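Step one of this worksheet: look at the structure below.
Missing here: one protein chain of the complex. Every other protein chain is in place.
Our next item is chain A:
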Amino acid sequence: MPQIAQLSATYASQIFWILLVFGFIFFVIGRGMVPKVMATVEARDKQIAQDLAAAETARKAADAEEEAWRKRESANRAESQAIIAKAKVEAAKEAESRLAEVNAGLGARIAEAEARIAASRDSAMGEIEAVAAEAAEQIVSRIAGISVDQASARKAVQAELTGA
């Protein structure tokens, strides 16, 4: 077994070289490079954690935004409904008042027209009376030879017209 047979001849060399090489590995690789590798990993983990936190806050903000938007939306909807209802009521009122106004105007014109008709009829009647009275006077004067004054002739015609 060379490990034992050569021990006395080689132990110093083995110990020297392994200490040298392991020392190199420890100081150059272990102390020099490994912390940098670990720092990279840590930086990445931190970055990922930060990104996740940022995404989480962004999500929360978006949720809050949506909630606010929803509230605003429903408020707007209610407001517009109220405006529509008010407009409807106003329009109905206006239509009613206009209708009433128009009705009133029509009534007035009908009354006026009726009055005018009555006046025309009265004046027509008056003229008929006058004509009839004149005619009666002349008829009487021609037939009976009596001259009747205008007033009595009119009176008689009037009595005759209203009596008929």
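Throughout what follows, a residue touches a chain if its C-beta (ideal position, glycine included) is under 8 Å from a C-beta of that chain, and two chains touch if they have at least 3 such contacts; residues count from 1.
Just so it is clear, contacts and distances are computed from a predicted model.
**Student:** One chain of this complex is not shown here; going by its UniProt record, which of these names is it: "Cell division protein FtsI (Penicillin-binding protein 3)", "Carbohydrate ABC transporter permease", "Succinate dehydrogenase/fumarate reductase iron-sulfur subunit" or "ATP synthase subunit a"?
**Tutor:** Matching the unshown chain against "Cell division protein FtsI (Penicillin-binding protein 3)", "Carbohydrate ABC transporter permease", "Succinate dehydrogenase/fumarate reductase iron-sulfur subunit" or "ATP synthase subunit a" yields "ATP synthase subunit a".
**Student:** Of the residues in chain A, which ones touch the absent chain?
**Tutor:** Interface with the chain not displayed, on the chain A side: 1-3, 6-7, 9-19, 21-22, 24-26, 28-31, 33-41, 43-44, 47.
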